[in-house]
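Only one protein chain is missing; all other protein chains are in place.
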Amino acid sequence: MILKQKPFSTGLMGHVIAHEPSTEATRQMVAVMVEAGATIVEIQIPFSEPAADGPVFLAANHRALARGVTYQSSLDLIQELVKAHGDQCDFVVMTYLNIPYQRGYREFAQELKKSGVVGTIIPDLPLEFSQTYEAALQGEGLFNIRLVAPHGDWARTDRVLSGARELVYVVARKGVTGSPSAFNQDLNQMLDQVRRKTDCPLAVGFGVKSGDDIRKLAGHADYVVVGTASLEAWMAGGEAAFRALWKDLGSAARESVTGLSPEF
Amino acid sequence: MILKQKPFSTGLMGHVIAHEPSTEATRQMVAVMVEAGATIVEIQIPFSEPAADGPVFLAANHRALARGVTYQSSLDLIQELVKAHGDQCDFVVMTYLNIPYQRGYREFAQELKKSGVVGTIIPDLPLEFSQTYEAALQGEGLFNIRLVAPHGDWARTDRVLSGARELVYVVARKGVTGSPSAFNQDLNQMLDQVRRKTDCPLAVGFGVKSGDDIRKLAGHADYVVVGTASLEAWMAGGEAAFRALWKDLGSAARESVTGLSPEF
Amino acid sequence: MMPPVKVLTPDDRGYFGRFGGTYVAEILMPAMTELTRAATQVMHDPTFWDEYLQELREFSGRPTPITPLKRLSGLMEGVQFFLKREDLNQTGAHKINNVIGQGLLAKRLGKTRVIAETGAGQHGIATATMAARFGLKATIYMGAEDVERQRPNVFWMEKLGAQVVSVEDGARTLKDAINAAMRDWSSHFEDTHYLLGTACGPHPFPMLVAWLQSVTGLEAREQMMAHGGGLPDYVYACVGGGSNALGIFQGFLNDPEVKLIGVEAQGKGMAPGQHAARLASGQGTMGIAQGYESLFLQTKDGQMLDTHSVAAGLDYVGVSPIIAYLAETGRIQVTGATDAEVIAAHRVMMAKEGIIGALESTHAVAAALRDARQLMLEPSEPGREVKILINLSGRGDKDIFTIAEAFEDPSWQQFLEHKVARYRLKRDKKS
Partner (left out) sequence: MMPPVKVLTPDDRGYFGRFGGTYVAEILMPAMTELTRAATQVMHDPTFWDEYLQELREFSGRPTPITPLKRLSGLMEGVQFFLKREDLNQTGAHKINNVIGQGLLAKRLGKTRVIAETGAGQHGIATATMAARFGLKATIYMGAEDVERQRPNVFWMEKLGAQVVSVEDGARTLKDAINAAMRDWSSHFEDTHYLLGTACGPHPFPMLVAWLQSVTGLEAREQMMAHGGGLPDYVYACVGGGSNALGIFQGFLNDPEVKLIGVEAQGKGMAPGQHAARLASGQGTMGIAQGYESLFLQTKDGQMLDTHSVAAGLDYVGVSPIIAYLAETGRIQVTGATDAEVIAAHRVMMAKEGIIGALESTHAVAAALRDARQLMLEPSEPGREVKILINLSGRGDKDIFTIAEAFEDPSWQQFLEHKVARYRLKRDKKS
């Protein structure tokens, strides 16, 4: 196991875009997240074509690039954040495949390793094309978090899960980031079904926006990922609003049990 | 012979559009023309599609119609003018075929006869289609003035001339009314050639605008028709300019001999 | 295969029944005779027809297809609609057929320049196009009103190398453009061919244009037999001057079971000046103008009336002597469609069949839809479906300004305002 902490109550996984809306804001956001109990922070390296992101993250990616954020400046910030919070929380990089592709998968893995990151999430990398990339990460002792989505093709999901390592990211609904999801029976049933097929903990993302959402996932999800809602809170109400949101998330998470079987 | 006066010096043939630019103007124009020595006055009954007329007459036709000039009001004015000047000068009607066509050729001829007119000029009536129309005129003792044009098809011109009566209208050049013509050797040669084929006197029209033009036609033309230049003079300088033009035309005409053979 | 010229041959004075003739100024008569001789010659020369078809095939993509309108047909019981797709021609209308034919003829006659009148601009575009391709000079006369309505076409004509003259006389529409072209021709007939765009005007134009356009009807008949399940029961075509209608009708003149319906522009209604329905209104009377004898919308005195149609190409005061003749003999019927019916039919065609027809052509669609909806149409054999073939004489891209206005499209207006603001800014910067 690479991930430091296995959650007994629901784990919180935060999402930030490097340097967005500013470098200082990213620092503060991560600090608040960690303080509120996040044990994994996902840092997105901006890309010009963030195909899996909805309007909020799409605009943020473009703003960051327009402001001159680069791969290198993103890595530098990540390294700094790992230094600051790495004892309390794990960091993973979220980005699109073209970023590691340009770097070279090997070099990319080495650089991530050096920065202290433990894994990656690449939304536009389907299982079929992931072998070389995942091997490169593994070569450095890192892991790639595979995504599972509610498309109903369970044979495919079986294949995705069969080689999954450390954590599985379960996409809560169809579509892209940033729209609300219905955290209901159907989703929980799907989570339970996924769980029967893998030993990895399950992180649920896309549309989680409040403590209430977390409570609805209690007993089924092991981690919840809060992305768009988190950035929106900051953009709308600055640090105060952000802090309020994460307080709500944190307490809901602490009250909620995970779906991990007792023997986990 | 229907035409009253046979010219020994060059005959002057005036052109007006009924009621254009106003009824009073038409009256004054005809009076000045007769005074200057015109022995034939051509009065145009306005038509919406005056295909053989250039911009000046075209606009004048449309203005007249827009002001409410009708076939009947044109005839009324013609009758009045014949009463006033008929002892010194002959009147002919110039119009397009659709005007007599709507009236019925027979009725048209009767009405013209009643008004005192002696003949007509119909620029869109080629020889091939003129039989019924000319017969209707003839039935009332009127004549239709045939047109000859410099298209170079002499066989055709022969046919046109073979049935011509009273007067032949020789178009001075290609095109429509209102552009300048070159009154030169070529035209005079054509006139001489036409003369060899007919006993009718020859009226030359299209582009005559000054005494100088008349002098250039001396010995070849029997009548000159002054149309656009005449209306233009009125429009530009009113009665004074009009009178000056016709004074010039009149004296040039009096000085010029016709092309009629001595035995005419 | 040569088209069956016999059906539509006039007498030797250029008359079809009591309609036709050559009423032009003396100066033009030899040119008319020369043209008549040449036209008659090529009409009996199979090599000309072959050359004509080859150019149409290579340059304009003929044959144009017959499109079955499945969704439209689905709307009404017992009715099958088909379109003959003249809109798919080079330059987007049937006009190119006639233009290419007359272009070949002009070259045979050794002319180096062509002139043409245009209403909707389609004939002007087609002429400018042919002139560019054949290396002829071109001058296009267009009523000022139509220049305004069809500016995109003016733009293209100029870019194709033609001179466009905006005609400010009279009603400033098609008839005035014809007069202006005639005036030009009477000065320049020696090197210039007057390329008249429809089956009107002095003989031999009605005969020649109708003959050239018959390519549409010949194709259509063959295609209906091969793919359409047999002859249509009805053929609808809009009638401006009459050329597209005569084009398609000629395929079926010898099939008495096929009913041929011409559709005129009823504009805003039947008040004089508000429409261009010479036959359908019963208001057209015999007259002689624009070089021929036919039915015209005119006063009792013989002055031509103003006309109106949302479709510039139908907004014409006279009608082909051949149409008038066929209507008089009863071989064709003539009905009409109003501006409003046309806009509605245009909408239906776009939304149900994905086809943007010219507003002219949409008159035929509108009338066919209305007549079908009112159950006025019957199959030639009882019990069968009624097959309706509509001639889609042109496409509607050119009509974007008119249609955007008819729909009162706000984003189009904003777009134009924006463009204009940008031009102003650019100009201000320069000066």
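Just a few scattered comments:
A, B and C label the chains in the order they appear, each numbered from 1.
Note that contacts are C-beta pairs under 8 Å (C-beta built on N, C-alpha and C of every residue); 3 or more make two chains touch, one makes a residue touch a chain.
Not measured: the values here are computed from a predicted model.
Though it is not drawn, the left-out chain touches A, C in the full complex.
Touching the missing chain, out of C:F48, C:Y141 or C:W156, is residue C:W156. When you scan A:V171, A:M190, A:L217 or A:L260 for touch with the missing chain, the hit is A:V171. Considering C:A131, C:M224, C:I332 or C:I390, the position touching the chain not shown turns out to be C:A131 (whole complex). Interface residues of chain C facing the missing partner chain: 57-61, 64-68, 70-71, 85, 88-90, 92, 128-133, 135, 148, 151-152, 154-156, 159-161, 227, 347, 350-356, 397-398, 400-401, 403-404, 407, 409, 411-413, 415-420, 423. Against the chain not displayed here, chain A makes contact via residues 47-52, 54-55, 58-59, 62, 65, 70-71, 96-99, 101-103, 123-129, 147-153, 156, 160, 171, 174-176, 179.
One rule holds in what follows: only the chains that are shown with their structure count from here on.
If you average the CA atoms of chain B and of chain C, the two centres end up 38 Å from each other.
Rounded to a whole number, the gap between the C-alpha centres of chain A and chain B is 98 angstrom. Separation between the centroids of chain A and chain C, computed from CA atoms only, is 66 Å.
Residues of chain A found to touch two or more other chains are absent.
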